[in-house]
Every structure is written in C-alpha cells, then in structure tokens.
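Just dropping this structure here.
Just one protein chain is left out here, and the rest sit where they should.
Here the chain labels run A and B in written order, and each chain numbers its own residues starting at 1.
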Amino acid sequence: MSKLLVWYGELTTQRNLANRGLAFLGAGMLWLMIFLVLPGLVLIVVSFASRGAYGQLEWDFTIENYKRLAGFSLFGWTADYIVIVLRSVWVAFVTTLISVVLSYPLSFFICARPERTRYLWLTLVIIPFWTNMVIRTYAWFLILAPELPLAKVAAFFGLIPPDAPLYPNSFAVYLGMVSMFLPFVTLPLYASVERLDWTLVEAAQDLYASKVRVFMQAILPQTLPGLSVGIILTFVPAMGMFVVPDLLGGAKYMLVGNLIQQQFGASRDWPFGAAISMGLMVLTMISLQFYRRRSKEIEFV
Amino acid sequence: MSSKIDKGLSVKDIDKSFGEVKALVNVSLDVHEGEFFTLLGPSGCGKTTLLRIIAGLELRDTGRVILGGQDITDLPATKRQVNTVFQSYALFPHLNIFENVAFGLRSRKFPQNEVEGRVNRRMEMLELQEMADRYPHQLSGGQQQRVALARALVNEPDVLLLDEPMSALDAKLRAQVQVELRRLQRKLGQTFILVTHDQAEALVVSDRIAVMDQGKIIQFGTPKEVYEQPKTLFVAEFLGAANLLHGRGLDGGIQTELGFFHLKQTPKWDNGTVAIRPERIRITDNPPEKNAVKAKVREAIYRGTNIDLWLEPGPMRVRTPAHRNYELGDEVWLELPPEGLVILDE
Partner (left out) sequence: MRRSHPLITVLAMLTVGFLYLPLVAVAVFSVNATRYGLVWRGFTLDWYIKLFHNEFILEAAWNTLALAVVSTLVATILGTVLAIGMDRFPWGRKANTFLDLVLHIPVVIPDIILAAALVVAFGLLRLISTVFEPGLFNMIIGHITFQISFVALVVRSRLVSIGRDVEEAARDLFASTPYLLRRVTIPLLLPGIVAGAMLAFTLSLDDFVISFFTAGPESVTLPLFIFAAVRRGVTPQIHALSTLVVLITVILIVGMERVTRK
C-alpha cells in the first residue's frame, strides 16, 4: 500500500496524489514539450544541418553555419555578421540605459501624485506597454516625416537631404526602441519606488551634501529589485527586436532579429537562421545568468 | 485514574517528524470532557503540529488519537467531530458571514430551516447577528475571530481546537477576549483545546495546561500547579520570572553560595537548582531567622501596583507592594520562605 498523507486537509495516499497531479500537469506539459521544448531542441539540431540548393534541409552535420556567423566564408573573413550581433547588443544596451534614465523621474513623479490620479498616470504608462508594436513603430513615420520640424532641422544641418524623412537610420531606431521599451523599465521600477523608505533618503540627505551620493547610497540600492527586473525585461527582448529596425532602420541599420527573419524569409536558409537564433539564445542566457546572480546579491542585502 | 472517558480525547504515544526534524516525541495526553485544556510552549515546540494531528490536518508517524472511545487516528478531517479555529481564522473571503458560519452545516446537507436556526443561534450568542450580510474583510480582527469561533461551534464538535486564536488581536482586546472565551466555554460545557505561546493567556483560560518544549510534554497541571510548582528549569522560566539558586542538596535543604536554605523536602539530587518566584520573597528590615540573604538594591522599577527590585547578589528579582520607596544602594534583608522554594528536576 502506498504511503498515507494529509494534503490540504485531505487524507489520501502518495500514489493517489501523484496520479492526480500528473493528470493535471499532463495536458499542459505535453503541449509545452511538443511545441516549445522539442522545437527548441530541433532548432539546435538544424543549426548543424546545411541548406540544399532549393532551400531544403540537408542532414550532413557541420559547424559551417557557426563559422559563417563568425565571419568565415569562401572569400575570407568579413566582420559583417559580427557587426550586426555587436550592434544588437549595443542598441539593446543604449535602449536600456536611456529607458532607465527616463524611468526614474517618471516613476518618482507618478509616486508623488495623490492616490486618485496616480492610477490614471500609471494606466497612461501601461497603455503603450500593451499597444501593438507595429502601430507604435510606424507611428514614428509621422513624427519623422519631412514636413515636420524634426526632419527640417536635420535637413538644415545637412544631416539628411532636404524633403527627406528622418528615417530609416540609426537615430530613428533608437527613438523607436526607447519608446517601445520604456514602459518595461518604468512599471517594475515604479513598484520599487512606491515602496521606497524615505527616512533612509532623508538620513542620506543629512549625511551627504551631494545629490549624486544621495542617489547612489540611498535611492539606487532600494530600487535595485525593480530596476533589475526592468533591465532584464528590456535588454533581452531588445536584442531580438525585429519590427523596429525593420521599419525604422531598414537595410542601413540591421539587427540580429532582421538577420534571423531574413534567413527564414527571403533567403530560406533555415540552418543559418537556426545558428543565429542559437547565438541570440546564448546572449540571452548570459544576460539572464548575470541577472540571476545580481538578484541573489540583492536578496542578501 | 481516567481509564474510560466518554467524550474526552486521548492522544497516545504520538511521534511525528518532518524530514530530519522531530516535531513530536512520544506525546500522550488525556483531555476530559468539558475541560478547557491548553498546550503551552514556545514557537516550534510542536504544539500546533499536535493540534493539527488531532484535527486530521496532519498525519502522525506512530501513535493513536482516540475521541469518545473511538479510534479516529486514520479518519480524514471531514469525518472527525472536531472543529478548528485557525490562527489566521481562514474565513472564506468570498462568502458573507452567514454563509461562513453555515459552511459546515451546508457541506453536510442540513435542511435549510435547521441551518438558519443553528447559525442564527450561534451568531446571536457571539453577537454577530448584525454582521450576517457582511464579508470577512469588512470586519475588525475581533469580529473575525468571533466569526471563526461561531463557524466552528455551530457544528457542536466534541472537541473545539483553537490555534493561537488571539495572536492577531492587540493586547487590550486580547485580555478581554480571553475572559470571554473562558466564560463561553463554561456556558457551553464543551471541550476546548487551545494552543498558545502566551503563558499569561494559558493561566487565565485553562482548567489544565500541558507545557511543551522540543516536541515533548514537560509538565501537566492546573495553572496554579504549573506556575507554583514548576518541575523543570524550563517550566519555571517559561511561566514568568524565577530566581534560581544552584547548590548542593543536603538533608532538608540546599547549600548555595549565599548560604544554606531550608526546603520543605530533601532534594533527590546531589547538585541541582531550586527556584523561587519574585513575589514569594519577603523583604524585612531586620535579619530573618532562617533562609536569609542580605542584598543591595541595584534597580527599582515602579509598576503602579507593585515595585520590581533587582538586587545584588544575584541578580535577584523581588516583587513587592508599592507602598515603600527604595533608593539605589539601599541594603535590605530578604527572606526566602521554604514553601516558596521549588525543587526543580535535574
């Protein structure tokens, strides 16, 4: 007979409970195995396959795709792909940084609102968070249009030809990226700022004359939990972003996301696409690992 | 000798471990019908685990639980004529107070008119009739506690279990609720088993107390017994302040650093400890005939009804009426009467 136990007030046996538990887990886990874990594994395998003449898969295991990603080709070494990967990391970094810098005043401002209007302001940040990214991206077309001051100013300084829009270029990509990810930082950061212990801040104000030190010693440590969530929520998806650079960067400012999309679209080179995806996956893992280590430190503080 | 108790509860030789941790070690106790019984001990002593085993919310490793002569050890919680007032009250947040109280009757499919009758009677008894349509979150802590009580009592359980029911209340309310709880139990004549870590609470409400420590019951007794005749050092210190004297056991007394003290009995040990409560020590101006200590006042704390003195040598604590003033450094004589000195087990 299986071991008896009481679970949530119910007298049952270990086996009984395990069977019921498995029945509950079954469907959902099976789904995630078939359509999430297995495809992930297949993607790894495919990244070692090669592309046939008509875009079909050929199962001759090779590390050619990874070599290609690293820049080695028949015609020698080029930095093209490496540049795109590094650029993606850089863009993600800058996007995160600007979002953080803008999120601090915003979350402090919202926290200072009276209860009634605070939720209104918060909702104002939540709405873009949930608004379709294609719409939010292309909307910049209007702001950057040749008829509007931004493009006119740029043209005046000779940065773009007269009567040209202020896209596609790197500036437009940063603009689009920051507006895309800003709420991802603001919302978790706000949650931390709301719980801020102001007595510590005041104590720091008494101790240090400089505002920078007050921020570093009293505010930053207290908001670190929310901040690190915000950073990870921004940095990881920003590296893989594809809509913004596609619409606002064009061929001039490609990121990893576009490169992957190209392989699965026009180029129909799945193995190479899979290899790039793996590269992006590795970058994601590194970021998450970094985050996990940091968040453990935070728990100890 | 309580060999046969009709509606009483017996726990026999219960062991319980959580992994490596031994929560209960060979615990036995008998609770008589109509008794207010308290399990008293510090947190982590196993008292709540024991309560949960009686309720059927936890399974013992070995041992038996017998209720009214019937072995209920292997019955699920749903089949036991036992109800619990949880520490968190565990009210159903989505049901109004009436339905909360009615829950136990409805789940056993009592007819509607009987449900109404019994629920209304309990709610009246606990002064909840105004609250029937409200929801738990709209009630104060004290009201929620009464709902939890009503919800358990409406089932007329053979034994009512109370798991630290006062811990969420503020000190003033707690004192009042303790008295009310005691009165309620007397009126109903039902068996109550209370778990608490608050010794004052245990003394106020209980007919009998079991003092627990590290998974074992250290001492059974009436409040007076456990307070005045603590068996061990742990019991002596857990139930209020105690002055301890260590020394050699001699015929009819104990030889300590402060001298020889007469005791009512001869200690069974060679080296050991005796305890005396601060209020049992008498202060005299002239040296008493026996069991005398000369001491100097180190601290005098005025408490309104009395004064607490901390004295050298020791530090020794003495509680004395408040009609006299003491200055720091005053020299006084203390008398430690033999009837106040309790011989502790090794």
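Worth pointing out:
Keep in mind that, in the parts below, contacts are C-beta pairs under 8 Å (C-beta built on N, C-alpha and C of every residue); 3 or more make two chains touch, one makes a residue touch a chain.
Being a predicted model, the structure only gives us computed values, none of them experimental.
When the whole complex is considered, the residue among A:V173, A:L224 or A:V243 that touches the unshown chain is A:V243. Considering the full assembly, B:N155 is the residue among B:T49, B:N155 or B:T320 that touches the omitted chain. Considering the full assembly, A:Q261 is the residue among A:N65, A:N169 or A:Q261 that touches the omitted chain. Residue-level contact of chain A with the missing chain is found at 5, 7-10, 17-18, 20-29, 31-33, 35-40, 42-43, 46, 57, 102-103, 105-106, 108-112, 114, 119, 121, 123-128, 130-136, 138-143, 145, 147-148, 178-179, 182-183, 198, 232, 236-237, 239-243, 247, 257, 260-261, 264, 270, 273-274, 277, 280-281, 284, 288. Counting the whole complex, the residues of chain B in touch with the unshown chain are 55-57, 76-78, 82-84, 86, 88, 90-94, 103-104, 106-108, 151-152, 155.
Heads up, the rule we're going with is that only the chains that are shown with their structure count from here on.
For this pair, chain A with chain B, the centres built from the Cα atoms lie 57 Å apart. Within the complex, the chain A residues that touch chain B are 4-6, 9-11. By the touch rule above, chain B contacts chain A in their complex via residues 56-59, 74-77.
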